[in-house]
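Only a portion of the chains appears, each positioned as in the full assembly.
Chain nomenclature is as follows: A, B, C and D, assigned in order of appearance, with residue numbering initiated at 1 for each chain independently.
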Amino acid sequence: MPLEDKIIESGDCRLVCKNSIEDALVIEGSPNIGLIGNIVGWRVIEDLGLKEIGYIESKKLPPVAVLKEGKALHPFRMYGGDDIVLFLSDFLIPSDSVFDITNIIVEWVEKNNSREVITISSVLARGGAPKIVGAGNNDQSLKRFEKLGVPTLKSGIIAGLAGTLLTKCKTKNIPASCIFAEVISPYPDPRAAANVIELLNKIADIEVDPQPLLDEAKKIESRLKRLAEKVQKQQQKEPELPIYL
Amino acid sequence: MPLEDKIIESGDCRLVCKNSIEDALVIEGSPNIGLIGNIVGWRVIEDLGLKEIGYIESKKLPPVAVLKEGKALHPFRMYGGDDIVLFLSDFLIPSDSVFDITNIIVEWVEKNNSREVITISSVLARGGAPKIVGAGNNDQSLKRFEKLGVPTLKSGIIAGLAGTLLTKCKTKNIPASCIFAEVISPYPDPRAAANVIELLNKIADIEVDPQPLLDEAKKIESRLKRLAEKVQKQQQKEPELPIYL
Amino acid sequence: MPLEDKIIESGDCRLVCKNSIEDALVIEGSPNIGLIGNIVGWRVIEDLGLKEIGYIESKKLPPVAVLKEGKALHPFRMYGGDDIVLFLSDFLIPSDSVFDITNIIVEWVEKNNSREVITISSVLARGGAPKIVGAGNNDQSLKRFEKLGVPTLKSGIIAGLAGTLLTKCKTKNIPASCIFAEVISPYPDPRAAANVIELLNKIADIEVDPQPLLDEAKKIESRLKRLAEKVQKQQQKEPELPIYL
Amino acid sequence: MPLEDKIIESGDCRLVCKNSIEDALVIEGSPNIGLIGNIVGWRVIEDLGLKEIGYIESKKLPPVAVLKEGKALHPFRMYGGDDIVLFLSDFLIPSDSVFDITNIIVEWVEKNNSREVITISSVLARGGAPKIVGAGNNDQSLKRFEKLGVPTLKSGIIAGLAGTLLTKCKTKNIPASCIFAEVISPYPDPRAAANVIELLNKIADIEVDPQPLLDEAKKIESRLKRLAEKVQKQQQKEPELPIYL
C-alpha cells in the first residue's frame, strides 16, 4: 500500500513527504558561495544511499526540472535514510522564500522529533589558509566544536536557510549547528566541501567518503590550470546560459 | 446541445474547456529558443486537423489577441483530436505563471486519464552538428529514447512548462517525456522543429509531415543569405515592434 | 427619480453605470499609437451627441481628472445614445488592468444584449500608403470587411483592450470586429482617425462627419511644417510635462 | 469625556478623526510643484487657528514623523475650525494611495454634509506672467471663477488628490473646485501660494492673510539672488538629504 502524502504548508511554500523518520539527524544542503552545501549534499546521498522521500514546491521557486541521468527531479528535494534526513536544493533559494521554507522544515523536524539540525554555509576567505569554522544555537553545539579543535565564528551573520534554521530551531529548543567553510573563489569548490564532510563525519557520527570530492578537486584544479594557459592566448567569449550542461 | 464549459483553476490561472478526451497523448508546445515548441504545435494542428477545444487565461498572461487568417485567437489555446491533445501558447509563458499553469494542465490530464505527456524544449547548440536529445520522468521513457537511438540529457535543467510538467506528472505517476532540440540561433528554426516532429512521430505513433517545415527552412535560409549580403551594404535600422506582421 | 448606479466588478476594477441600453452597437476607443481610438471616440461623442452614462475606476488606473472646458471628467468614461455605446479612455490602459476591464465591458455587453462590439487599434505603417485593415472574431465580420473592399490582417497580434475584447467576446458568442489604422508617426494622427470613421460609418450604419478631423490634420501638418523650419534654426529644449495644455 | 475615534477605511488607508463638523468648507492641501498646496495649508491653519482633529495613516505612506516646534506630527493630518476643514499632507502622496485616500476623504465629506470641496494644484508656467486659473466639477463652480475674472483651465489633466477629489465628488453630487497656480520653478513658491490664498479668500468667504507669504517670498528671492552670486564663484556640492532642517 503506497504511503499517503503528508503536507506541511507556510505561506506559498509546501513540503510534500510520504515518510516519517523519528530521531533523525537533519542536514540542510543548499547552494551558497562555492556551492558547498549542494556538493556536500550530493556526496552524502550517494555514499549513504539516501532515497528521495519528498520535495518542497512554491510558485516562488524557479520553475525548472533538474536532470539526473536523463530523469527529471524537483529542484528542492528531501532525502532520507535510517536516521538521517537531507534537504537538498539545486538552486539558490530566493530570499523571499527563506522565511516560509524555514517554517516548513522546522515543523517537519518538530513532528518527527529529529535529534539535531546541521546546516552548511560558506564565505569567501579573506586570505591565509582557508579553514572550517562552526556556529550553533546552543552551548553544547559550541562545546562540541571546541573539543574537535574547530574555531567558532565569534561574530558576523549567517544568511539564508543556514542562518534562519538556527534561530527558528532555537525558539523550539531544537539543537542546531552550522558548519562554515571558507572558500577561495565563488566557483564550485569540492576541496572545501570535502573538508566540511570530514567535520560532518565527526560531529554527526556518520561515515561519508570525501575522497571523490578530493579527486574532483584535483581534476578541476588541473583543468583550471590548462584553461588559464589557454585564456592567456585567446579572448574569452560571453558565458552561455547554463541550461544544457 | 452545446457542451458546458469545464473550468480548472490554480492561483490566477484558469483553463476553460468544453471537451473530455480519454486516454489521450498530451503534447505541450510553447515558445522557447528557436520557437521549436510553437512551430511543432502549429504543424501538428494543421496536419492532424486538431480543433480548438479550450484556452488558458490569466491576468498575468499578455493581454493580446493572436490573428490567424484575420480571426482573433486566445494567445494560449488547447486543441484536441481523437486521442491527442495539444496545449499551444503563442507567447513565452511568464515565469510567475508556470507553476499555476502546470497545476492546471496536470489536473486536466489526471481527470481525463491521459496516457502520456510529451513536452518540447530547446537549447542553443554548443557547436558540432545540432541534434535531438531526450529526457523523461520514468525509466520506460528513457528506455524508449534508447531503443530509438536518441541520446538522453544526462544532467542540466529544463526550464519552464517543459520541465515542470515532467516533475509534477511524476508526483501523480503520469509518464512524461521531453524532446530537446539543439538549435543554432535564437530565431525561429523550422529545421530543428522538423527533426522534433520526426522523433515525435516515432514515440507517439502519429504521422505528422515535417516536409512543410523543411521547405520553410530552405526559404528562410536563402532569405537570410540574401539579407546577409544586403546588411553588409547598408546600416541596419532599429527593429520595429512586432505588432503587425 | 434618479437612476440607481449599477456596478460591475472584476478584480480591482469597477464599472459604475446608471443606464441600460438594449441591442446597442458598442465601440471601444482607448489611446493607441497615433491616439486613433481616442480621437475617433471624441468625434463620435460630439457628432452623435452621446451622453456620459458611467465610468470605469480602479486603483490601478492613473489617479487624475481630465479637463473638458474647465470641468473635471473621469479618465475612463462610458457614453451612450439611442442604440450606441462608447467606452472612452483618455489614458493608455495599464497592461495589468486590461484583463479585468475586458471582463467588465463584456459582462455589461452580455447583460444589455448588445448586438456587436467594434474596437479600434493602430500600428506604425511599414512604408507605402498607410491604409485601414480589419480583423474579427467571427466569419460574418471578415466577410463584411471583404464586401467593403477592406483587407483583413492575416496574422499578427492585437494588443490591449482592442484585442482582448475580441477573444473574450468570442467565448460568449458576441460578434466583435477591430478596425486597424496604419499611422505614419506615433503622434496624434487625425487623418488616420478620419479614415477609421469613414469605415466605421459603413460597417456600423452611423453617420459621423470626419471633416473636422481632416481640417485638424491640415492644421497640424502646416504647424509641423513651420515647426520643422524653426527647429532647423534653434536648439530644441526638453519637453515639459503635459499637465497643463 | 474624550471623544471616541471614528475610523473610515479604504484599502490600506485609514482616517482616524474624533470630530464631526457639519456643513464645512473642505480644503485639500498636499504638496505639488512649488509646494503650493502645503504652503497654503499651513498659512490657513495658522491664521484661522485650526486644530488638529485627525490623521490619515497607511503602510504605503512614508513612515516618518514631521517635527513642528520639536513635537512629532503625523505626516498627513486633518484640521478643523467652526465650519472649515483642511486635509494637509507634508509629503507627496504616493500614486498608489491616491485612489484610497480620495475614497476616505469623500466618505468623510458625505457623512458630514460638507458644503464644498476646494483642492489646490500647480503647474510650471510656460512663460509669460504666472497666473492663477480654476477648474471645477460643476457649472456653478465655473461661473464663480468667471465672475471673479479667473480664467478656467480649458483642457489638460489634474494629477493626484487635487484631480481625483473633483471626479469622485462629482459622482456623489458634491460641488468641488480646484485652484491652479502657475509657478516658475519647482522650488517652494510662497508668492504663488499667496496668490492662491487671495482667490481662496474670495471664493470661500474666509480671510487668510497672505502677507507672511509675500514677506517670505521676498526673503527667498533675495537669498536666491545672493546664492546665485556665490554659486558663480564656487562649485556647488551635492545637496544633503533634507532630514534635519
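Simple rule for what comes next: contacts are C-beta pairs under 8 Å (C-beta built on N, C-alpha and C of every residue); 3 or more make two chains touch, one makes a residue touch a chain.
Being a predicted model, the structure only gives us computed values, none of them experimental.
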Message = Copy number of the whole complex, given 4 identical chains are placed, is what?
response = 5
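What we mean here is this: only the chains that are shown with their structure count from here on.
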Ask   = How short can a chain-to-chain path be from chain A to chain D, counted in steps between touching chains?
value = 3
Note = Cα rotation angle, chain A onto chain C, in degrees to the nearest 5, is 145
Homomeric contact chain A-chain B: same or different residue positions, threshold half = different
Remark   = chain B and chain C have mean C-alpha positions lying a whole-number Å distance apart equal to 35
Ask   = Going by the touch rule set out above, which residues of chain C reach two or more other chains?
value = none
Ask   = Among line, ring, star, complete and other, which one matches the pattern of chain touches?
value = line
Ask   = Among the chains present, which pairs are found to touch?
value = A-B, B-C, C-D
Ask   = If you look only at chain A, which of its residues touch chain B in the complex?
value = 16, 55, 57-59, 62-75, 90, 240-245
Parts of chain B lying in touch with chain A, wherever the complex brings them together = 11, 95-96, 98-100, 102, 123-124, 126, 134-139, 142, 145, 152-161, 163-164, 166-167, 170-171, 176, 178, 180, 182
